[in-house]
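Working notes, beginning with the structure itself.
Of the protein chains in this complex, one is absent; all others appear in place.
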């Protein structure tokens, strides 16, 4: 997965479609990141935080019982064990360090499931920054515990009442807010979306998942590389970080989207939130609302690099339905003692289906990134059980 | 910390005060554990699970900002990052492996905060066992998310309506239940309490905390060993596991109890739940109800080895009040980005107080075991903020 | 007590009630005697009765909620003569609270003959065995269906008054049937001791009592009586029920 160049292009996708008042801010972030990422000291600080604070490396757990049931060899990359409970912290700590380096005193973030918001609140606390998190009102209801967590951590959570009252609108609102405070605040985007350099930067900050997993697979698997690499895709950051470790191998890459939020699998070319990519739209070019039981996948688009990998045929993007996802979450809980985030359960659901259909041949080795833990989704699960 | 011998005695404490129908079962557990613990294969299986499934070793996180505020050098042993969110899983995986080895098909457990119950449900799922968890009705209300988690994991959660409807009564009920099902079920005790061999076995299974921390301190601290080692004490398993790594060093050991559940600091000699130790009692020898904002510390007694360490003067047991605990939890969240379990926040509260009073001299190095994460306590915290 | 049991010439019936459960709890003891009890077990309620089922738990809680104390129960019976021995039963914490010597002396002074401590297995009982002996209190030990042979012999050997055969794997309380394993336990005990063996736990109906006392030297009846007390039955009514058990035992034996 390559450097998208100064204009942030992944093939036709990406770019920087922001109002003029934000161009300078994006330029500044891009320059600062480029400099930081080339600075061994910065990388060392980040690696240190990831090891000492987040608990990296996260383990690669063989899913023994589920593997036996499915007739495959399933390995779970355990981002659910990362501090705050999802992969989001990998990205956020990097951006928060960058924000500090840039002299910013406040982080702005949008959040859907609340995991990015919690991670942002956490990083802000740790580095002595303020945090303002925009969250759709509907998501605030669905993920109330995460709202509380952010507040306990000292962050301000701003309810977004416009549109679908979910992640899409929270993102719009965060961008609007950023315009007014660019001097003091840093916009900490939560996935591989947004204007350049965000999709690139967030993928680079998440590639720790794939790089670790690559090494762990080399030690664990006879072939050294899994046959399939699977991750759920909302904006696509955990998938991008995972894929980054395997794009140069023969592993087949599969991104699993929510059927109701399948930007890559069912979207059309469009521009939103600062980038060109694949979005769910109606016949008039209005972006439609996504619908998923997993708030973190409730986004109508997909990161530009995923649209590009799809176009290239290097990765496939598939969809699963809410019902399968709930079943998969419970099945993983009851076979492996791991309650996954509903987002992550999308990847599990596809693996279960593909093993049953033979799409995953018997004995296939599958690396699945378990992007987060299901604590936040417990009440949703219980309502449905 | 020594082997308590075949009668399970830590000085005057410990022993095995169980009804005759349970004696054989306890003997069997003791023999099986002795044999397993001497078996390198068993230890390897457990170490493997702890590494691959739980994410051990857990990091030792320097609490930079709080240390600076307090003028000490505070290091956090991050059991909150262990799978399921607390140290309880270390013990449970060991006992669940033992139960499998003994041919048992079901785990019984008592739980207060729900963390031990969740860990038990998790281990049961992972090893293909059933799980029945007894939980006080009051605790089920206070820790509803953990009740849901256990159920999603496939465990049966049995509400206990007797007495104080908290951990003490859940423990009594689990023992009663065990009598009827000793042949098929294994009683998975959640702390260093209960009849021999449980206090010894659970300490051995939790010493991984102290052993890891010892090595990490050796690498991290100029003196190699911290001046103080601090942990919260309910039954005392995270403290016992931590202390086990440092009892042979000059480090001062401090166990922090809830003011309303201070078995070690304020108890009197007594016998309950199969062991002799220090319990809260009234003038007639009735065991009184503990009261703590942290359900996991809401227990009127303390593990026998702690009573012994107290008698020897090797460890000190101190108490903190609910109000300090909540403040400490929020302070840790806002300085380090870590929302601790309210149980663990007891240890933090004492460190804050002792640093202010000079009991912890300026510059003192302090190892604090952060036994669990605060997700389960978020609604309690929010009500109080 | 043991000598009296051996000389009784009939199967033994030992009813139980929780001390201090009602204001008139002593009247129940009198009714038990009138119904043909050979001894009476008096529970000293404890906050955490870990070997008791819901009925006796409820009784313990109710008694404690009324302000009952062990001291008070002893005072209530001090100087009374029921014509049959009284056996105290409680959990070890109450014994440890006073210390075994003081505890046993107080029992003796109140007129108790025996003691049962269900959470005190043989291995931990040394101190209390000595103290009871010194005070002239007969400490009955418990044997269970899973107790292995050599240990069973030791229990019978060190028990005083009788051996308490815990007839089932479970807590006190009413049951539908008498556990089949219980007869085997009684037989195993009888094979190693000539001390009286009383069958306890789960005796709910006169039929149970009759059946259990075929092999054993008698039965202990607890929850079936306490349930009635909790439901509001007076001494006469509860005594009446116990009398039906007495008759069934005497006929069935």
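For clarity, chains are labelled A, B and C in written order, and residue numbers in each chain start from 1.
By our rule, contacts are C-beta pairs under 8 Å (C-beta built on N, C-alpha and C of every residue); 3 or more make two chains touch, one makes a residue touch a chain.
Quantities reported herein were computed from a predicted structural model and do not represent experimental measurements.
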| item | value |
| --- | --- |
| Partner chains on view for the chain not depicted | A |
| Touching the absent chain when the full complex is considered, from A:46, A:157, A:287 or A:302 | A:287 |
| Option touching the unshown chain, where A:140, A:175, A:188 or A:342 are the choices | A:175 |
| Sole contact to the chain not displayed, among A:3, A:35 or A:269 | A:269 |
| Absent-chain interface as seen on subunit A, which is shown | 7, 15-21, 23-25, 162-163, 168-169, 172, 175-176, 179-182, 269-274, 276, 279, 281, 284-288 |
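Quick note on the criterion: only the chains that are shown with their structure count from here on.
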| item | value |
| --- | --- |
| Remotest chain, subunit C as reference, centres from CA atoms | A |
| Euclidean distance of C-alpha centroids - subunit A vs subunit B, Å | 34 |
| Separation of mean Cα positions, subunit C and subunit A [Å, integer] | 66 |
| Multi-partner residues of subunit A (each touching 2 or more other chains) | none |
| Residues of subunit C touching at least two other chains | none |
